[in-house]
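A quick write-up on the structure given underneath.
For this view, one protein chain was removed and the others were kept in their places.
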Amino acid sequence: MQTHKAKRVEIIIEAPLERRLTDAITAADVSGFTILPVRGGSGRSGRWSREGQVSTAGGMVAVVCIIRPERLDTLLEAAFSVVERHIGVVSVTDCEVLRAERF
Amino acid sequence: MQTHKAKRVEIIIEAPLERRLTDAITAADVSGFTILPVRGGSGRSGRWSREGQVSTAGGMVAVVCIIRPERLDTLLEAAFSVVERHIGVVSVTDCEVLRAERF
Amino acid sequence: MQTHKAKRVEIIIEAPLERRLTDAITAADVSGFTILPVRGGSGRSGRWSREGQVSTAGGMVAVVCIIRPERLDTLLEAAFSVVERHIGVVSVTDCEVLRAERF
Amino acid sequence: MDAILSVMAQNLVSPIILSFALGLLAAVARSSLSVPEAAAKALSIYLLFAIGFKGGASVAAHGLDWTLGFALIAGLALSLVIPVIAFALLRGLTRLSAVDAAAVAGHYGSISIVTFVSATAILTSRAIGHEGYMVAVAAAMEAPAIVAALWLAARSGTGVKMDWELWREVLLNGSIVLLVGAFVIGAITGERGLAEIESFIVSPFKGVLCLFLLDMGLVAGRGLKQARGVLSGGAVVFAVLMPLVGAALALPVGMVLGLSAGGVALFMTLAASASYIAVPAAMRVALPEANPSIYLTLSLGVTFPFNLALGIPLYVTVAERLSGG
Amino acid sequence: MDAILSVMAQNLVSPIILSFALGLLAAVARSSLSVPEAAAKALSIYLLFAIGFKGGASVAAHGLDWTLGFALIAGLALSLVIPVIAFALLRGLTRLSAVDAAAVAGHYGSISIVTFVSATAILTSRAIGHEGYMVAVAAAMEAPAIVAALWLAARSGTGVKMDWELWREVLLNGSIVLLVGAFVIGAITGERGLAEIESFIVSPFKGVLCLFLLDMGLVAGRGLKQARGVLSGGAVVFAVLMPLVGAALALPVGMVLGLSAGGVALFMTLAASASYIAVPAAMRVALPEANPSIYLTLSLGVTFPFNLALGIPLYVTVAERLSGG
Partner (left out) sequence: MDAILSVMAQNLVSPIILSFALGLLAAVARSSLSVPEAAAKALSIYLLFAIGFKGGASVAAHGLDWTLGFALIAGLALSLVIPVIAFALLRGLTRLSAVDAAAVAGHYGSISIVTFVSATAILTSRAIGHEGYMVAVAAAMEAPAIVAALWLAARSGTGVKMDWELWREVLLNGSIVLLVGAFVIGAITGERGLAEIESFIVSPFKGVLCLFLLDMGLVAGRGLKQARGVLSGGAVVFAVLMPLVGAALALPVGMVLGLSAGGVALFMTLAASASYIAVPAAMRVALPEANPSIYLTLSLGVTFPFNLALGIPLYVTVAERLSGG
């Protein structure tokens, strides 16, 4: 089937910043994103798990955003403005999408 | 370690269509897939969140499918037959897998 | 924005082995990983779903690990030592990351 | 009239209504308050199990008669007729496309089990009895309206796939199966079964309902914020008018069937209520072109609170006056 | 005989059994009914906490005697012996590989706490007393069978890694820790503690058990559909025969120990039941070559409902006749 080049951006960020990040992405006119729950992880600040947690502190979420290549920099800048001072991982992968008109 | 070329297909689709999609994928003889929960997102049809929801309407799931490159088109066609009229994002990434005999 | 080459490793593994896998990864001195919940899936051993399950048996988790290219083999060997006898899928994708100093 | 107003006023200050209002306000003010999805589903499982079981146990205690059969048929008929009326009203009052109007119409032909549950809670607190089998009528009215909606959409030229798989999904959706299943269990185990699990499904029932309504308020509030702009004034008028139309249709039918005052009130409530769980999911599959914000917002954001706050007390008072006396 | 049949018939129409049956039917009919994973886990935490606490409080009330120690040892011994018998039976009745047979055997040596809980519910409703410390015996019987299974597998040449980490996981798995912990809390706080939380852990207990069994029915039904083809007739015969063998072994032991009629019935139930939570997870780690569909389906899909519907009433009646009566 015919596919089109795009970028898959995955931002793993602290849960208390979720709204700030999605607001920033939306403000940057990004066409869409999807938020995946995260159960736990480990990094320089140690091991964590969502099990039994009530507070959003001490949790992360993963925001996945598929975007046209030419819009990548706008998105990264928007994301970076939020992630900058905070814990978080931003990765970008090349991908192909069906139905490019949607992006 | 020795790895083998493969494709990672990620289909984000409305939750009420989950069974239809997985049935179509299975019918296309795809060796396996994994379903990840999705917490929320945003797109042309607006922002949504699973929080407090009982209905499957107004929710998405992410189906990840790792597949041999030569089987990609079969999978995409099966997926497209379900996604066609519906909300959903299909992306394909190149990847490498361990234990290729499993795919 | 400036980005740096990295690898995104995704390991889908049986839930009862989660701790063993993360211990092995940690022992291999990997800088970080994130664990995503998995809702269901299908493979040669049939279809499964987490719905209503109490036991960790009959469930999988997805461990995502972003890593410098030169550390990839160490990670794969660590992961393989756990996955070897077990059900599981290991895939590697090229990616770019912001803030490479974190990895 | 005064009586109606006093019942309404009293209803407005019940923990149930206020919990819904709290959720609504919290969502509109963008509070972080939220109920986890799994908890909301667990609450709904509890409510369906409890209401089904109690209905069945009550049937076991009071026996069945022919009325049940007639009530089921009447319920089925109503849920096929109401979408047609709703569709006509929508086309008159709004500029919704035929597909959107058909989808909305399907929601109003079906029922909202929480509206039903809230009505039984009000009946209980006012000590008005009702037929236990009304739960079965509720279950029977869940699905048929979907067929009506798809027929309306097809008539307007939208290709609709009502395949066997969709039939199965609709008829065996979780809430129908649980409601009917619990009803049957209640009917089989009867008063003895009820006694065994009474302190689980009877005493804490209203409190659980409060938490569930808190959650529904949150979801409705989020939906309303999201849907601003999508909804016209005409659509909102429809969402307030339609429950009254449905209730007005159900009233004479319920009386002819010879239902008790409480039974008539519940029948009116069923006709007046609009689905927001089963039908939306079916519509996403069968009518993806229809805009979900419209039907979800009208059903959950307007009609549900209208019924909860004003509709149910109205139906109860009217039913009491006219039928039960 | 008549008495047994009447107890069984009465048991079959209890809300508990029927809830399980509802779940099973819903899953087989591919209904969308499902209990969220988090809710199922929450229900199991409630049940373990409640049953442990009540056992401990009852020990605090009635005091401990030497029997507990002997019962623990007898339980341990049984759960080491049963796998060996099960293994032999499986090799005779089925064509399962040695590894599969060893894995299944391990499940039958261990116990199912919900089967135990259901048995206590039946004892309570029939007003038959039992030793509170049987909960501790249940906990003691969870793990040892895993060792027996690994030994059986190793004997057949399958490299098995029973490392220290696995020991820790098995002995400190969540259900053992919660059951024993709640037992100790109940024993320490006694009747006073029980009074404080009685309306949480005693009165609603049976209702919660119904919902949990509904969920187990759903999971079992899904498993059965999935496993069609994997299971031979011989395996199913085993899954019905083995609980009877286990119960028959436990009966004389319990009588020699001097347990009350209820205690003997529970001991038989423990021996007859098969694990479906802790042991499967351990087997995935230690015996990954064994096919999980086989052991899960036999344990949860066949033996559990058999015990629930027929086994427990049988054990209770037999125990009452022979020991307490």
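Which chain is which? They are A, B, C, D and E, in the order written, and residues in each are numbered from 1.
Methods note: a contact is a pair of C-beta atoms (placed from the backbone, for glycine too) under 8 Å apart; a residue touches a chain by one contact, two chains touch by 3 or more.
In this text, all values refer to a predicted model and were calculated from it rather than measured experimentally.
Taking every chain of the complex into account, the chain not shown here touches A, D, E. Of the listed residues E:F20, E:F49, E:F87 or E:Y295, the one in contact with the hidden chain in the full complex is E:F49. Residue D:A38 is the one among D:I4, D:A38 or D:L322 that touches the chain not shown. By the touch criterion stated above, the residues of subunit A touching the omitted chain are 14-17, 19-20, 45-58, 85-87. Looking at subunit E, the residues touching the absent chain are 36-39, 41-42, 45-46, 49, 53, 168-169, 172-174, 177-178, 181-182, 184-185, 188-189, 193, 196-197, 199-201, 204. Those residues of subunit D that touch the chain absent from the view are 13-15, 18-19, 22, 25-26, 29-39, 42, 125, 199, 203-208, 210-211, 214.
Criterion: only the chains that are shown with their structure count from here on.
By the residue-number overlap criterion, the interface of subunit A with subunit B counts as different, with under half of its numbers used by both chains.
When each chain is reduced to the average of its Cα atoms, E sits farthest from subunit A.
On a Cα centroid basis, the chain most remote from subunit B in this structure is E. For subunit C, the set of residues touching two or more other chains reads 36-37, 47, 93-94.
Residue positions of subunit E with contacts to 2 or more other chains are 32, 34-37, 39. Two chains count as a pair here when they touch; such pairs are A-B, A-C, B-C, B-D, C-E, D-E.
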